[in-house]
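Heads up, one of the protein chains got dropped from this complex, but the rest are sitting where they should.
Here the chain labels run A, B and C in written order, and each chain numbers its own residues starting at 1.
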Amino acid sequence: MKVALIVDIVRQEEKLLVKALNDKQVSYDVINVAQEPLPFNRALGRYDVAIIRAVSMYRSLYAAAVLEGTGVHTINSTDVISVAGDKILTYSKLFRAGIPVPQSIIAMSPDSVMKAYEQIGFPLIDKPPIGSWGRMVSLIRDIIEGKTIIEHREMMGNSALKVHIVQEYITGKNRDIRCIVMGNELLGCYARNIPSNEWRANVALGGTPTPLEVDDALKETVLKAVKVINGEFVSIDVLEHQSRGYVINELNDVPEFKGFMLATGIDVPNRLVDYIKEKFS
Amino acid sequence: MKVALIVDIVRQEEKLLVKALNDKQVSYDVINVAQEPLPFNRALGRYDVAIIRAVSMYRSLYAAAVLEGTGVHTINSTDVISVAGDKILTYSKLFRAGIPVPQSIIAMSPDSVMKAYEQIGFPLIDKPPIGSWGRMVSLIRDIIEGKTIIEHREMMGNSALKVHIVQEYITGKNRDIRCIVMGNELLGCYARNIPSNEWRANVALGGTPTPLEVDDALKETVLKAVKVINGEFVSIDVLEHQSRGYVINELNDVPEFKGFMLATGIDVPNRLVDYIKEKFS
Amino acid sequence: MKVALIVDIVRQEEKLLVKALNDKQVSYDVINVAQEPLPFNRALGRYDVAIIRAVSMYRSLYAAAVLEGTGVHTINSTDVISVAGDKILTYSKLFRAGIPVPQSIIAMSPDSVMKAYEQIGFPLIDKPPIGSWGRMVSLIRDIIEGKTIIEHREMMGNSALKVHIVQEYITGKNRDIRCIVMGNELLGCYARNIPSNEWRANVALGGTPTPLEVDDALKETVLKAVKVINGEFVSIDVLEHQSRGYVINELNDVPEFKGFMLATGIDVPNRLVDYIKEKFS
Partner (left out) sequence: MKVALIVDIVRQEEKLLVKALNDKQVSYDVINVAQEPLPFNRALGRYDVAIIRAVSMYRSLYAAAVLEGTGVHTINSTDVISVAGDKILTYSKLFRAGIPVPQSIIAMSPDSVMKAYEQIGFPLIDKPPIGSWGRMVSLIRDIIEGKTIIEHREMMGNSALKVHIVQEYITGKNRDIRCIVMGNELLGCYARNIPSNEWRANVALGGTPTPLEVDDALKETVLKAVKVINGEFVSIDVLEHQSRGYVINELNDVPEFKGFMLATGIDVPNRLVDYIKEKFS
């Protein structure tokens, strides 16, 4: 079995993956897609499995597409990256399957955003369909904030950023929950408490990781969500709704796991390499 | 049966669709997604079928996603729009299925583009994964042209436009072929001759439509390609390779059909409404 | 005497200028810089005066630059357009000359914006140096709004929009004052009342024009400001500070005068043509 580890910037997480591959004597190549072009030909087909770890969403998506095109099994698949990388596509699949997501309206022009604001009511969350680490996820508390955000989004060079997901603001327990699923198994979950002067729990924004007891409802919701989008190795952001219980906020197809390891003690890279060895050797 | 016709700008093609819906007494609403927000709730679920016709790729994609999420059958489906709207995702599916596509290398940094140029050799085509009407599809004849294009792409606000599909330049018969498929049926094909001072056959760029005899190889290749990406109502751009025969260049999930109707005499909007009535009434 | 009227989009104001030129039998050409290239050569030098009226700031700036380069007197001059088109360059000249401007800090990275917010204190105004009609002029009431705006600006394709003018929020009399100066003469002023749910008085945002008595302090401040930047035909936005009196907010080098004419009854295009005839015949 031959593994390709796809990277652009090598973070600590990719270093841990390399170490796990070495420790477990798996044959692998690191392919830096910021340096190497990826041809649609059979040369790439010599890999059995590719772990997709590029930080750039597009690089992950397109690296997976080329590798999968040449017959490689990619973790995650191109379809999963395509769906999980876009919050509207994610909500579409989940909503259709009856899995709870935040009450959301999609608005694709300044006028329709104003209508969506009125329908949801303030305070609300307005975020673009793409983006990571909570970036541009905006808490809109009144029409003044709303107009300002609409004007800014209209100036973006990327048309996807002009699209607004207008959604209810779920305050729950002043935290969000992040879980990791591998194959059909829930590896674990932890909570990230929202720091003061923030409305988001992202670790990059100062959210502090704390352990969490996983109950059955959480486990069931998360596994069902991952199954619906066919995720193989994904992290899931879960919110706790005031009245509706667990709500899936988003899925991540190149899961970060540093905070997860700290909070849960679970060795994600070793688990992933074991999973790959079992399934593809 | 209730139909939603999804638009942003109403072109002549959408007017013809409205006329066909009226003529055939189909109940429908026109939803302008540049004006109306789209909520994820059961209200939209009252439609049986939605015809997705927004000019903006993102508006088509996200309108389909919301409607499909609420249970509506969309033509095309969100997955089809997602794949056909992106040339790399399209090639991935087609190449894996053994359907001929232009020999292509994906490069995601200036350095790797230079390597890809060397591997393909000049003259070559360099185009971004997204975009319509041949825009930014560049004929690169030497390294001077290549460097200029790399520098320009690096300045784009949308990261997807910094990704390069570097591919062989297929000259074939100085034309390309455009076909339309509906359901499992090939409606027809016509040729677009490349004007002088152009390397692209897009009608918007001056390509002149002419009738075309469809042979079995063309029919088979086109139907197979559409089946692989699950297209329900799509147009297909086909190139004639010097040695490899028919090659699929791209698929379009919101097919324009004005030129097609002129060249083939086939009444696309009436055919589409008939198709919907048969299948969904 | 031969006049060039430089336009890109012809608004009602440019039509009124054409009418005044006709009525007063001035020989002129309308040059649409969205259609015609402008060569650096003596052909353009046949004009004595050019009235610069392109809606696009860059088109006005560069049309003036070429015309002035070939010896034409442009209204306004390239230097004036360059300075008045940029709020930081404007403040630099005014502050140096001792003319009151809003207390302002320039911040050119996310970290330094956070420091500037702390120094000014909430509520405050954060706006980019370029832009018209109040666009992206943001009222920031707390750190949550501040972080959201910083994140959005960082995503802009134009680097100038990543620069923040952080300034005191001047509430004054819930209005701003707009004056027009021609040559060394103050034509007049009017007030624009700020509508509800707005913090800006721009007419495009719903500000309602009302007449205004011009006192000596206003007249003196405005004329001094225009003199400092050498404006020949400019409009000036003035705020009324709680304690410091009149404060110059910005100058506009392609002054809109529709609202001004309604509120003051002064016929700006006729006055401008008279001014040009007197000065350049």
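Here is the rule we use: a contact is a pair of C-beta atoms (placed from the backbone, for glycine too) under 8 Å apart; a residue touches a chain by one contact, two chains touch by 3 or more.
Only a predicted model underlies this, so the values are computations on that prediction, with no experimental measurement involved.
Colleague: In the complete assembly, which of B:Val10, B:Ala34, B:Val55 or B:Met136 touches the absent chain?
Modeller: Once the missing chain is taken into account, the touching residue is B:Met136.
Colleague: For the chain left off this view, which of B:Lys24, B:Arg46, B:His152 or B:Lys173 is in contact with it?
Modeller: B:His152
Colleague: Could you tell which one of C:Pro123, C:Gly157 or C:Gly183 touches the chain left off the display?
Modeller: In the complete complex, the chain left out is touched by residue C:Gly157.
Colleague: So one chain is hidden, and I want to know which residue out of C:Arg11, C:Lys93, C:Lys258 or C:Lys277 touches that hidden chain in the complete assembly.
Modeller: If we include the chain that is not displayed, C:Lys93 is the one touching it.
Colleague: Where does subunit C touch the missing chain, residue by residue?
Modeller: Within subunit C, the residues touching the omitted chain are 8, 33-41, 56-59, 61-63, 65-66, 68-71, 78-79, 82-83, 88-89, 91-96, 101, 103-109, 111-113, 115-116, 119, 129, 156-160, 162-163, 166.
Colleague: Applying the definition given at the start, please give the residues of subunit B touching the unseen chain.
Modeller: Answer for subunit B: residues 135-136, 138-139, 141, 143-145, 147-149, 151-153, 155-157, 161, 197-199 touch the chain left out.
By our rule, only the chains that are shown with their structure count from here on.
Colleague: For subunit A versus subunit C, which are copies of one sequence, does the interface use mostly the same residue numbers on each side, meaning over half shared, or is it different?
Modeller: same
Colleague: Tell me the chain pair with the top count of C-beta pairs in contact.
Modeller: Ranked by C-beta contact count, first place goes to A-B.
Colleague: Let me check something: if the centre of a chain is the mean of its CA atoms, which chain is farthest from subunit B?
Modeller: Relative to subunit B, the chain with the farthest C-alpha centre is C.
Colleague: Could you work out how far the Cα centre of subunit A sits from that of subunit C, in whole Å?
Modeller: 45
Colleague: Please compute the C-alpha centroid of subunit A, do the same for subunit B, then give the distance between them in whole Å.
Modeller: 28
Colleague: Going through subunit C residue by residue, note those that touch at least 2 other chains and give them in order.
Modeller: Residues 156-157 of subunit C touch two or more partner chains.
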